[in-house]
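The other protein chains are all here in position, but one chain of the complex has been omitted.
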Amino acid sequence: MARPRARLLQGNEAISLGALAAGCNFFAGYPITPASEITEIMSRELPALGHPFIQMEDEIASLGACIGASLAGKKAMTATSGPGFSLMQENLGYAAIAEVPLVLVNVMRGGPSTGLPTNVAQGDVQQARWGTHGDHPAIVLCPATVGQCFELTVMAFNWAERFRTPVILLGDEVVAHMREKVALPAPEEVEVIERRQPTVPPDWYVPYKTDGSLIPRLASLGQGYRYHVTGLVHDERGFPTRRPDEVEPFYARLFGKISRHFSDLELVRAFELDDAEVVFIAYGCTARAAQAAVRIGREKGLKLGMLQLLSLWPFPRRPVEEALTGRRMALVPELNMGQISREVKRVNNGRTQVLRHGKMDGNMITPDELLNRLREVK
Amino acid sequence: MSPKAAPTPENKAAVDKVSFYSAWCKRCGNCVAFCPRKALGHDEWGYPVLADPERCTTCGLCEMLCPDFALSVGEAPAQPGAAAVPKGSRVAPTTSPERLAPEPAPKENGHG
Amino acid sequence: MNQKESPSLGRVEVRLAGSGGQGLLLAGLVLAEAAGLHDGREVAMVQSYGPEARGGASKAEVIISDAAIDYPLCSRVDLFLALTQEAADAYSWDLKPGAWTLVDSDLVKHPPTSRALRLPFTAVAREKLKKPMVANVVALGALAEVTGVVSRRGLEKALLARVPPGTEPLNKKALSLGARMAREYLGQDASQPQPEAHSEDI
Partner (left out) sequence: MPPVHRSVVYGWLRHDKKFPHVWCPGCGLGILLGSLLRALSQSGLDKNQVVLVSGIGCSGRLPVYVDVGSVHTTHGRALTFATGIKLAKPELTVITVMGDGDATAIGGNHLIHAARRNLDIKTVIINNQTYGMTGGQYSPTTPLGAKATTAPYGHIEPSFDISALSATAGASFVARSTVYHVTQLDQLLGQLIAKPGFGVVEVLSPCHTNFGRQNRLGSQVDMMLEFKKRGVRVERWQKLGPQEREGRYPLGVLVDRQQPSFDDSYQAMAAQAAALRREKQP
């Protein structure tokens, strides 16, 4: 096998290449800084591969088209930023309740509203979890390097298909626009999970009936399995229901299919954590600053470490609990006023002192800033 | 009382020409109001009946204007859902309601 | 890859600044690809986006390092190139003391430091090559010559892979013109001082 050739790639390029490697064969989107490059790359690649690409009239339409395409058997993706992400929330809820696999990339920028279009922020973390109305589980992944952009996009597609759910890739302006030298695996080396299809004759297909996995099999439209898809709470046949004895098990299954796999879904990366007295818990571009602060601090004899969160939701509770146990202090840097630090405090449960370091000036947190902060709180 | 119950010799012709499925009927009155020959009427509960079988030409308009699939013109299919068109059914798809529809009838049965 | 030939650098932070249209994004890309793909170093690059990149003061930042790059932006700039006064003023506040500073001598009348190398990149491109748009390449040639953060051979390879077909001879010429200009200015040979290791004293 040929050794992967190093390339200088932008984060948005790596996301696009990851999508293609994972089998993405449908894209509908609407241009928005800082995610437009993904839409542009997909408009170049998909037609040449014989797959559909469309620039829709807005973000609502983009996610709607992705849901339709996914129901018709495609691996669909859209990419947007904050304002578009807000518009997509209703259809995101639809994809969650109707259990439609798809990947939604949100490259975070400053907000709310038009905010800081070309500046970095991490303000959509809680929106990615709670943005749509009603309660539902969410899977949200967050890369910090160009290489992780590729890997986590592949993972997003795989988890979307495995769990029959929308998966959000939460990038940020720095990671998406940054160029780094990366060596990507050859397409044949990428593990791709395919959608489970019904194996019974159409007359025996009960669309939302599940086996022990709690995850129903999804027949593609036009394959002979005629069934109903709705955003209303539905029974096993897909027909609307309000009967408590059908509604309650429906929600239990919707949550259960994710919660029983928490251990698989909690993705973190530890850096110099073993003997660390002070630990940074960071994600996205901010993890880069935290890692640099650990390096610089260690050179001066400070026992620093970092836990990078690669999955934000479900919140990686167990690894975070472990990272907090026995430390002197934890510092959570983020480009918002405390969206993940609140979660860390929630799971900390008296283990250690947890401080947040929030910043919203449109610029990255620097390693100096973090080291200075540690000096202040000493 | 369902109009379909126990066909007697007197209403056998009616059953043959128009079948009524009272479980699906919401008694909206479309069929009665728009029958071009005024062959349909209401029973005491407001359900449609073929009051004057002689006048019925089985034009099929009542069937098309029934929003509830609650009646069927022509020989009743052996079973609702049978895909084949039963022999002898007479439906005139070119019948124009504009041409045939009567003036509004007085609302004797208080439909709508 | 010629990793062995490349001298150890530590971490070098490069900032290329100017106004939209001066080709600094391309210069940054070429520098990053030369160092990353041809010299075998680790590289990370960020750039200005949006209105800032079209008008106003725009910049491209390239981190070149022997080790994996954690923080991907400049925090202490080791190498600063400014092609307009506005960019020189806007982006020189975090220069490391003693950083290499190259400015266009015609367009930057007030360089950020007295040690700045003032070279007429734009004038040379216009007068000697009749193509003012290759001022960025002239500057790259000078920058490589002065600092040695990137090999001349890598730079040329990376440049020729990026420029539009048919413009290769022009760009090659611009690159060597820049290098020659720097040598003449310094009045010495290409044996350049090695950059200091990135200072970690915070």
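Labels A, B and C are assigned to the chains in the order they are written; within every chain, residues are numbered from 1.
The rule we apply is simple: a contact is a pair of C-beta atoms (placed from the backbone, for glycine too) under 8 Å apart; a residue touches a chain by one contact, two chains touch by 3 or more.
What you are looking at is a predicted structure, and each value in this text was computed from that prediction instead of being measured.
Colleague: Since one chain is left out of the picture, which of the remaining chains does it touch in the full complex?
Modeller: Checking the complete complex, the chain left out touches A, B.
Colleague: Need a quick check: the contact residues on subunit A for the chain that isn't drawn.
Modeller: Counting only subunit A, the missing chain is touched by 26, 28, 44, 47-50, 52, 54, 56-58, 60-74, 76, 90-91, 94, 220-232, 237, 239-240.
Colleague: Touching residues of subunit B against the unshown chain: what are they?
Modeller: Touch with the absent chain occurs at residues 23-30, 33-34, 60-61, 63-70, 72-74, 77, 80-86, 89-98, 101, 104, 107, 111-112.
Here is the rule we use: only the chains that are shown with their structure count from here on.
Colleague: Where the centres are mean C-alpha positions, what is the separation of subunit B from subunit C, in Å?
Modeller: 87
Colleague: Using the touch definition up top, name the residues of subunit C that touch subunit A in the complex.
Modeller: 29, 32-33, 36-37, 42-52, 69-73, 75, 200, 202
Colleague: Under the stated contact criterion, what part of subunit A meets subunit C in this complex?
Modeller: 6-8, 33-34, 117-118, 173-174, 177-181, 285, 288-289, 291-292, 295-296, 299-300, 364, 366-368, 371-372
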